[in-house]
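Of the protein chains in this complex, one is absent; all others appear in place.
Naming follows writing order (A and B), and every chain is counted from residue 1.
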Amino acid sequence: MPNQPSAVETDYRETRPVSAGEHKQPQKQSESAPEAKNSSLASVARMAFSGRVEAKPSATALSVRDFSSWYGSFQALHHIDLEVPHNRVTALIGPSGCGKSTFLRWVNRMNDLIPGARCAGDMSLLGADLMSRDIDAVDLRRRVGMVFQKPNPFPKSIYDNIAFGPRLHYKLSKAETDDLVESSLRAAALWDEVKDRLKQSALGLSGGQQQRLCIARAIALSPDVLLMDEPCSALDPKATIRIEDLIVELRKNFTILIVTHNMQQAARVSDQTAFFYEGKLIEFDDTINIFTNPKSTQTEDYVTGRFG
Amino acid sequence: MNTPSGLEAPKLPVTSRRTRSVKLRKFRESLIFSSLVLCAAFSILVTTSIVYILFSESFHFFTEFEEVSLWGYLSGLEWNPLLGADKKFGMWPLVTGTLMVTAISAIISLPIGLITAVYLSEYAPTRVRAVLKPVLEVLAGIPTVVYGFFALAVITPALRSGSEAFTGDKIFEYFNSTSAGIAVGILCLPTVCSLSEDALRAVPRSLREGAYGLGATKFDVSVKVVVPAALSGVIAAFLLAIARAIGETMIVALAAGGMARLATNPADGSQTMTAYMVQIFLGDAPHGSVEYYSSYAVGATLFIITLGLTLLGNYILKKFREEYE
Partner (left out) sequence: MIGVSSIKSATTVPVASRNRRNRMFLYTCLAFTSVSVLCLGVLLLSIFLNGTKHLFDFQITVLPHSANLVDSRLDTAKRQVKLSFVEERARTVGIETDRDLTGASVAALGADLLLRFADGSEERIATAERLVRSELDIEARRVRLTYSVPREETVGLPGNDPLEGATLKETPAGRVVLSYPDGKEQVVASRESAAGRVTMLGDLSLGSVGEFIGGSPSVDPQKAGFESPLVGTIWLLCVCAIAAVPIGIGTAVFLEEFKPTNRGLIVLHRVVATNIRNLAGVPSVVYGLIGLTVFARMFGLLGTPLDYQSFEEYKLSDGTRVVGITTDIQSDVYTLEGPFIGESRLERTAYEEIARFPDSDEVIEVTGTVEFTDDYEFRFATEQIGSFTLSPFDILSGEMIEEEPFAPRPFQATFRLEGQARYVVETVRNGRVFVPREMIRDAEQDIDKVRIRNHIFELKDGRRVVGKIPQLSDGTITVRKDLRSEPVTFSVDDIAERPNGKLAYSTKNMITILDEDHPLHIRLPMGASVLAGGLTLMLVILPVVIIASQEALRAVPDTLRQGALALGASKWQMVRTMTLPSAIPGILTGCILAMSRAIGEAAPILIIGGVTFVTFTPDNLMSGFAAMPLQIYDWLRQPDMEFQQVAASGIIVLMTVLLAFNAVAIIIRQKLQKPLN
C-alpha cells in the first residue's frame, strides 16, 4: 500500500532533469488539486520512477506533427503533435475509442491493411518520413515491431516463431539463427522456461509465456521502435507483472510506445505519458506530472477516475 | 393478495379444463418428439441398410459362385466378368482404373482449388470475389453428365489433336483416363476451393496481423502463416474432394470407357468401379447371375474406400474446427 514518503518527493525534484521534448498542450490550466497529487496513482508513479536508472538526455525517436487520420469519413485523430523520445517508454492512455490504438497502428503502417484508412500530416521515424511513398511498409515493419493485445503466436514451434521474422528479412545460417533465438528469448525473460522445448508448439505455453514469446519474436528483429497495444490486458496479474518488469528492462535497448487503459500500468512502466481523448492529444508530459500534477482538467478527471 | 407496491395481483384462472389440456399438450408434445426421433432414426436405417445390403449380397457373391473367391477378388489382376467360359474376378483392374482417374483429377483440382482459395481469402478485392464466388457455385452445380459431355466433346478431341500436333502421333485413344480425370478434376475443383477457403478463413485475423507486424508480405503471410495454420482443414478438404472423385460415375462411364484392365497408361481407356456397376445394369445381366452380384461386391469395395476417406476427412475437419473455436 503506498504511503506518501515525502523524501521521495524531494529526491524527485532534485535529481530528475526534465526530459527533452517540446510539447504543445492546450492552455487549460487548473489548480493541481490535492486529490491528484495524493492519489495512489501518483505514489505509484513516484515509486516507479524512483527505482529507475537515470537516463541520459535522449533524442527524439518518433516525431509527429499535425497528424490526423480518418476511417472513411470518420475522423479518428485530430492534429496530433508528439515527440516520442528515444530509449524511453512512452505510454498512451485515454478512454476506449479515443484513438490511441489507431495512432499506434499508424506508426508501423498497419492501418494500410484497412481499406478506407487515410491520414494527413507528418510522422517521421529517426528522420525518415513514414508517410512518404518511398517507404515500403514491409521494410518499415522490420524496424518497427508490434506486440498485440492478445498473444498471437503462430501454430509453429517456439523456435520457428522467433525465427520467423528474421528469416523473412535476412539470410542467416543455422548457427546464427540459433544464437538469435536464444538471445531474443533471454531478453524476453523466457529462455529458462522454454530452452528444453524449443521445437515444441508455441501454443502449449501459458498466456503470459505466449505474450513474452511475442515480445521475443518482435525484438528478434532489433526494431528501432517497439509498439505495444495493451499487451497485458488479456493476462492474469502475475503474468502482467512479469511483462511490466520486462518492459522496464527492455527500455535500455528499445524505444517503447505502449498503449494501455490501465493507468497503474502506465504509472509503473512509462517515462512519459500522452493522454488522448476523442482523437485529440490533450496532454503529454512526464508520467510523474500527468499523475501528480496534470495541467488539464480533462487529464485530471481521467486520472482520478471520474470518467473513462 | 396485496403485493408490495399495493396493487392487486391479477387472478389467474385455474380450471380443471386447463389441467386436462396440459396433459393433452404433453401427450401431443411427446408424439411430435417421437416422430422427430423416427425421422432421425431413418437416416440410421439408411446406413444400416447400405451396409447390410452391400455386404450380404457380396457375401452371396463370394460364397455361392465357384468361379469367385474372396482371395481371388482381392488379389486378382484380371476382371472379365462377361467372357463366356473364362470369367475372372480380380478387383485390381477396376481399382487401378479408379485410382488413375482419381489421381489425375487430384492433380487438377487440388492445386488449382487451393490456390484459388488462397486468392479468394487473402488477395481478392470485393468486386472480384463477387464475380468469382458465383462462378464457382455454378461450376459446383453442373450435373455430372454435362461434364461427361465436356470430356467427350472438348477434352478428348483437344487431347487427341493436341498430341498429334506436338508429336505427330495420336497418343490418346478415344476412351482415355486422362480426359475423364480432367473432367472429374474440374468437377471437384469448387469443392476443394470452398472447403479450403472455409479453412483459411477460420484462421484468426490476429495471426495474420502478427505476421504483417513482423514485416511480412502478403505472400509470406498466405504461404508461411495462413496455409500452415489451416493445414489440417485443407487436408480434410482434399480428402473429401478425393472421396467425391472416387464416387463419380457418369463422367468416367462416358469418357474412360468400358475396358477393365490394369490402368498403367493414362492415355488409354480403363474402367472404374463406378463405370462397371453402371455397365452391368445397362446390359443384359440377368438377375441372380454372377455378374449381377459382382456389382454388389464392387459397390461394397467402393463404399469402404469412400467411407474411410469421408470418416477421416470429417474427423480431421472436426479437430480443425475445435482448434479455432
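Just so it is clear, a residue touches a chain if its C-beta (ideal position, glycine included) is under 8 Å from a C-beta of that chain, and two chains touch if they have at least 3 such contacts.
Bear in mind the structure is a predicted one, so any value in this text is a computation, not a measurement.
For the options A:Q75, A:S124 or A:S183, the residue in contact with the chain missing from this view is A:S183.
Among B:F42, B:W71 or B:F166, only B:F42 touches the chain that is left out of the view.
Even with one chain removed from view, chain B keeps its contact list with that chain: residues 25, 28-29, 32-33, 35-44, 46-47, 49-50, 53-54, 57, 111-112, 115-116, 118-120, 123, 132, 135-136, 138-139, 141-150, 152-154, 170, 186, 189-190, 193, 217-220, 222-223, 240, 243-244, 246-250, 253-254, 274, 277-278, 281-282, 286-287, 295-296, 299, 302-303, 306-307, 309-311, 313-314. Mapped onto chain A, the interface with the missing chain covers residues 136, 138-139, 166, 168-172, 176, 179-180, 183-184, 187, 219-223, 253-254.
Operating definition for what follows: only the chains that are shown with their structure count from here on.
Per the touch definition, chain A reaches chain B in the complex via residues 108, 110, 113, 138-142, 145-146, 148, 150, 152-156, 164-165, 168-169, 214, 217-218, 221.
Remark: chain B residues 204, 206-207, 209-217, 220, 224-225, 228-229 touch chain A in the complex.
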